[in-house]
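Here's a structure for you.
Then we have chain A:
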Amino acid sequence: MGSFKIGGIVLSSAFKRPSTRLYPTVPRKWQDNTRGHVEIDPEQCILCGICSKKCPADALTVDKAARTWTIDRMSCVQCRSCVESCPKQCLVMKNEYTSPNVKKVIDTVNIPEKVKKEE
Partner candidate 1 sequence: MTRSHEVQEITEISYSDLLVKAKELAEGGYRAVQICATSKDGKTEMLYSFDKDFKMINYRVNVPSEMRVSSITGFFWSAFIFENEVHDLFGIEFTDLVLDYKGNFFKLSSKTPWKTEAKKEVQ
Partner candidate 2 sequence: MGKRTIVPFGPQHPALPEPIHLDLELEDEKVIRAVPSIGYVHRGLEKLVEQNDYQIMCYVMERVCGICSFGHSWGYAAAVEGLMDIEVPERAEHLRTIFHELSRIHSHLLWLGLLADAMGFESLFMHCWRLRESILDIFEKSTGGRVILSFTKIGGQFKDIPKESLAEIVIILENMRKELLVVTNVFLDDTSVKNRMCGVGKLSKEDIMKLGAIGPTARGSGVNNDARCLDLGKYKELGFKPILETDGDCYARCKVRVREIFQSIDIIIKDVENIPEGPVNIPVKGMPPMGDFIARIEQPRGEAFYYVKGNGTKYLDRARVRTPTNANIPILVKVLQGCYLNDVTMMVMTIDPCISCTER
């Protein structure tokens, strides 16, 4: 009959290093693949608006007139749908999470005017 089967584990873990990290003193290690937050390369963007149409969370707004690209960081669900669909590949998924905040973080990026090459 087995009583106190857990004794072995309890004893051995008394001598082992803890398997948790002392967060936030020891920072979290990000994997290369981690989907953390979306970043844009403003030089490349052509303001086509495909990313905002493909976003399931409606986190992106592309304003053609004002030449801005806006992301609501707290609505974004890190699905990569926008990254996959951008025709200019100007969106990338970086691997740090947006840090917790008491306010909604909304980032607006100005898209510079493209200089037309002289023919």
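A word on the picks: all candidates are chains of the complex that A comes from, given by their letters.
We adopt the following convention: contacts are C-beta pairs under 8 Å (C-beta built on N, C-alpha and C of every residue); 3 or more make two chains touch, one makes a residue touch a chain; residues count from 1.
Remember, it's a predicted structure, so these values are computed and weren't measured experimentally.
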item	value
Of the listed candidates 1 or 2, the one touching chain A in this complex	2
Candidate 2 partner contacts - residues on chain A that touch it in the complex	1-6, 8-10, 13, 19, 31, 33-35, 54, 56, 77-81, 84, 93, 95
